[in-house]
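Removed from the display is one protein chain of the complex; every other protein chain stays in position.
Take a look at chain A:
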């Protein structure tokens, strides 16, 4: 009945929905919003690719196969290949404990897991410098056994694990809490073992949320700059990741090469966003847990 009223009155040209803005206000607000997003999101993204291809495809390709750039790409892939699985296992363990059981201190534990989000990346790197640096207790001890942590790959991996620590757990905890424990209890009462329950019941329920968490974790692991820059020592060809290599090239005014390496990282970000959007359209916003 109210709908009929509304549609009949909408045919009269003088009518304006009193619970909405006028057309002019709408158009102005949309234009203002789009202008803001254009200046802050679209143009920066476009400029990365424009600058990268400024001197044509040949120079772009040259910048990527150059030995230091290739070494940086390999190191970034290696670091992500170690850090992401570690945080994946942690995310699964933590979300199982938090979502499937009721225990004391749970919300405090969730706060602790979120902690790296509120710590400056530079400080994330600094804590390892203090722990393993030259004037710490641990650093010289490990060094006497030939183990290098700082200014070497292990330090970069540790700093990356630190900053990407919450990503998988953060996606899985709300998702698994929503799903409750009914499915697992049914499987167990039908005689499945704990591992079987996890593998055949829980994992299929959470796979898309898990995939999304891994994607975000990976994007951050490959793109981390501040924390890694503090622990890496930036030795070309050895401890230089892609974002650090971008910085070095940029500071040398080698813009085309800097933006060429940056464009790979920007492409990775676009793939991450595309997959996220696809997962949300396909499986609803619930498939990708809560917010970040």
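In this text, a residue touches a chain if its C-beta (ideal position, glycine included) is under 8 Å from a C-beta of that chain, and two chains touch if they have at least 3 such contacts; residues count from 1.
Just so it is clear, contacts and distances are computed from a predicted model.
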Considering the UniProt annotation of the chain absent from this complex, which name among "Sulfate transport system permease protein CysT", "Pimeloyl-CoA dehydrogenase large subunit", "ATP synthase epsilon chain" or "Cytochrome c-type biogenesis protein CcmE" applies? "Sulfate transport system permease protein CysT"
Of A:69, A:126 or A:156, which sits in contact with the chain we cannot see? A:126
In the full complex, which residues of chain A touch the absent chain? 18-22, 25-26, 29-30, 32-34, 36-37, 39-45, 47-48, 51, 89-90, 92-94, 96-97, 100-104, 109, 111-116, 118-123, 126-131, 133, 135, 158, 161-162, 165, 181, 184-185, 188-189, 194, 197-198, 216, 219, 222-226, 229-230, 242-244, 246-247, 250, 255, 258-259, 262, 265-266, 268-270, 272-274, 276-277, 291-292
